[in-house]
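Comments concern the structure below.
Here the complex is missing a single protein chain, while all its other protein chains stay put.
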Amino acid sequence: MLLPRFSYHQPASVAEALEVLGQHGDQAAIIAGGTDLLVNMKHGKLAPRHLVGLEGIDGLEEIGADNGSLVVGPRLTASALAASGELSGAAQALALGAASLGSPQVRNRATVGGNVCTARPAADMCVPLLVLGAKALLAGPDGPRELPLDEFFLGPGQTAKKPGELLTGLSLPRPAEGSGAGYEKLGLRKALEIALVNVAAAIWLEPDGKTIKQAKVALGAVAPVPMLSPGAEAALTGQTAGEEAFAQAAEAAATDAKPISDHRGSAQYRREVVQVLTRRALGQAWQAALGQ
Amino acid sequence: MDKMRIVLTVNGQDHELLAAPNRTLAQTLREDLELTGTKQGCEVGDCGSCTVLMDGEPVNSCLVLAVQASGKAITTIEGVAEGNQLHPVQDAMVEHGAVQCGFCTPGMVLSAVSLLDKVPDPGDGEIRQALSGNLCRCTGYQKIVEAVQDAASKMERS
Partner (left out) sequence: MGGDYTVVGSRARRLDGPEKVTGKAVYLDDMQFKGMLHGAILQSPHAHARIKSIDTSAAEALPGVKAVLTAGNVPDTKYGVSPARYDENILAIDRVRYVGDEVAAVAAVDLETAHQALELIKVEYEPLPFVLDIDQATAEGAPQLHQEYLGNLTAEVHQEFGEVARGFAESDLIRTDTFVNKRQDGGFIEPPRSVAVHDLSGNLTLYSSTQVPHYVQRTIAMLTGLSVGKVRVVKPYVGGGFGPKASASPCDILSSLLSMKTGRPVKIAMSREQVFLHCRARHQFKHVMKTGYTKDGIIKALEHTCYLEGGAYSSFGIATVYYAGSLLAAPYRLPHMKYDGYRVYTNKPACGAQRGHGGVAARACFEQQMDLVAEELGMDPIELRLKNIMETGDVSCNDLSMSSLGMKECLEAVQGGSDWNAKKGKLPPGKGIGMAAGFFVSGAGYPIYRSETFHCTVTIKVQEDGGTVLVKTAAAEIGQGSDTTMAMIAAEAIGIPLEAVRLVSGDTDYGIDLGAYSSRTTLMTGHATREAGEQVKEMILTALAGELGVERERLDIKDGVVEIKGEAVDFGPLRTKYLKEHRGWGGMPSGDKLTFTEAARMAYLKLGTIVGTGKYKPPVLGGKFKGAAVGTSPAYGCSAQVAEVTVDLETGQVTVDNITDAHDCGQAINLTSVEAQMEGSVSMGLGEAMFEEVKFDDQGRVLNPSLGEYHIPTVLDMPRMRCIVVESGEPNGPFGAKEVGEGAIMPTIPAILNAVHDATGVTITELPITPERVLMALKQKKRDE
């Protein structure tokens, strides 16, 4: 299989990258790990005339701190995130999702920025990022802007990022004491698998260690985009953590889910599984929040 | 589509090449450097037969552009044995009958070598995780896992 022809650009700074992107408009595509883009190009689904590689730009491959937030560099690979010591507490959700993506070879190349910009409904890193309230940090010709991720995803493969813009980071709240995360994925195989349903959960406990201060549940593969479950959040906030609350939240998540039937699974089954996985992910998150 | 000057360090040797941007690392290794031990089974990152190590980490060379690999240290299957002296992983693969058609074998060996470089005494679960991106249709994997375990214990002892 051959890749179509293109020119390759290696800007040395974000400003240079924006300049190249501006020059070529929708003829340009940004490449990081290439695990998705190159596959689509080999299949003839995409044929950008210009690829803009980000490897020459410093600072896109680290986790930085900014006031109360963590800024995750978009070129961090799934492997790096899965092994990162900085993603503790609720932020562990991202590490868990990253660890379950594809295969070791894919994780060594696939980046969080690519996973977010590719915007697949089952994306292993997007679903966790939603429960963390992550914001996309975008640089563009009109200056930088921030966009909450739930507004960033518009549809399968579609985002609010404009052609001339570059994702420069993902901002998350700093890991808090008494928080924890869970991630559950159901697929046929145990590796090299896209989720039939995946669920991320994060819980922030009150100092009493029992009351849920805040909790979020995000669902994958049950809507055109990775989605938050507002029903689950409402069912959990202020409640005592435990099976009862989780079961109610799971029911709410199943109600919120908007699955369709396709060759991989029926809507009915996906909805059933959302409920099971939500309950399990919350249980996992709770245990993590308790430090167990 | 201008060709670009790249430097690949392959199995410890530097190669200065002119690469078209749409050449993958796999193509460059196989066709330009004639290192045909790297196999291509799917060309889209699903099977792992084109696995090489890039700065020590396994990657699917079918999904890495040659230009992206410039400046990196690449290990291919040809760089694993020392002359005719097989690497312990290779020797164990032969000894345990972990090789059948052999098409996945180079990638499998590299994933295993990379694991043992980092984790000298891996458990069954760690070995299986490390090999989970390398599809094999012949063996059912059991003899491969046994071979990696055996290689690990022999390397520990030596």
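Remarks
Letters A and B mark the chains in the order given here, with residues in each chain numbered from 1 onward.
As a convention for this text, contacts are C-beta pairs under 8 Å (C-beta built on N, C-alpha and C of every residue); 3 or more make two chains touch, one makes a residue touch a chain.
The structure displayed is predicted, hence computed values, not measured ones.
Checked against the full complex, the candidates B:T28, B:S61, B:Q90 or B:S114 give a single residue touching the omitted chain, namely B:Q90. Of the candidate positions B:V10, B:M54, B:C136 or B:A152, contact with the unshown chain belongs to B:C136. Touch with the hidden chain on the side of chain B covers residues 30, 35-47, 49, 76-78, 80-81, 86, 90-91, 93-97, 99-106, 109, 128-129, 131-145. Not every partner is drawn; the one left out touches chain A at residues 1-2, 103, 186, 188-194, 196, 263, 265-266, 269, 272-273, 276-277.
Quick note on the criterion: only the chains that are shown with their structure count from here on.
Note for the complex: chain B touches chain A at residues 1-2, 4, 20-24, 43-46, 48, 51, 54, 57-60, 63-65, 67-68, 111, 129-130, 132-135.
Chain A meets chain B in the complex at residues 1-8, 10, 31, 33-35, 38-39, 42-43, 51, 53, 55, 79, 102-106, 108-109, 190-192.
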